[in-house]
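Here's the structure we're looking at; comments come further down.
Of the protein chains in this complex, one is absent; all others appear in place.
Entry: chain A
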Amino acid sequence: MEAQAQVQARFDAAVAAEQRVEPRDWMPEAYRATLVRQIAQHAHSEIIGMQPEGNWLTRAPSLRRKAILLAKAQDEAGHGLYLYAAAETLGVDRAELTEKLVDGRQKYSSIFNYPTLTFADVGVIGWLVDGAAICNQVPLCRCSYGPYARAMVRICKEESFHQRQGYELLMTMTAGTDAQRAMVQDAVDRWWWPSLMMFGPPDGASPNSERSMAWRIKRHSNDELRQRFVDMTVPQAEHLGVLLPDPELAWNAERGSWDFGEPDWSELQQVIKGHGPCNAQRIERRRAAHEGGAWVREAASAYAAKRAAEEASGERSSG
């Protein structure tokens, strides 16, 4: 018991002193479990996040847009893999995490349960969804768990391209025809509130936040990050000439921030519970891709086993 208290005290002191926790260090079980849940959910989000935009890969209007969108989808896959690798340093198995995703035992960001109805959605996802993700993710680069923080550094570097390509796409469309401008406004109307929900429930209804902040996993509260996102985004919307669909949006000179309306939290709860527009489709697609790719994994394993056997027999005959 004495020893337990001692390692706990050393862990707490190291975290409080902004030292990083590395995979083989002692850590409280709840810290490990929280990280596994968060990193897995983050990894799943990256992987599922390929689907809404993948919807437009074959229909992007030019070779340039196609190449950009393909590179972005490849990045999302890469981000998922960085994060699965970080999760594995905590003693879980990537294949097990994938099973938990397709079985519905682990979640992914609710934002990806909304459909991408027009090509303007591709731009708005880059601008708003990736913009919100950047707000959430930049502080994670200083997360107390070393492998997660390092993965986030790589991811944040690449996310900047995602946001800028989206904004540039929207600038191109808003400089086009009335129909194109209307398409952009429609996409903004549909994505604005779900983007605000990406920061999670309001602080009063986010029971685990306090502990995550004490552990230096989380650095800012949900509401702080949401406010930061709104403040960053309003001038960008003005520049594009689109309206954010919130009648309560108003500059508050006293706070030096934008006041904004309350998202419909019951909608977020419904989507998290699996009743969003695309939940079933996203998981079914992931399951089909996983099962459809089984023969590739089996073939690679069979080939590796055959080569290993050949090398072993070659060594025996030459030795």
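In this section, a residue touches a chain if its C-beta (ideal position, glycine included) is under 8 Å from a C-beta of that chain, and two chains touch if they have at least 3 such contacts; residues count from 1.
Keep in mind that, in the parts below, contacts and distances are computed from a predicted model.
The chain absent from the displayed complex carries the UniProt protein name "Ring-1,2-phenylacetyl-CoA epoxidase subunit PaaB", chosen from "Oligopeptide transport system permease protein OppC", "Ring-1,2-phenylacetyl-CoA epoxidase subunit PaaB", "4Fe-4S dicluster domain-containing protein" or "Ferredoxin". The omitted chain makes contact with just one of the residues A:Ala30, A:Leu243 or A:Ala300: A:Ala300.
When the whole complex is considered, the residue among A:Glu22, A:Asp103, A:Glu210 or A:Glu284 that touches the unshown chain is A:Glu22. Of the residues in chain A, those that touch the hidden partner chain are 10, 14, 22-25, 71, 74-75, 78, 81-82, 85, 88-89, 93-96, 99, 150-151, 154, 158, 297-298, 300-301, 303-304, 307-308.
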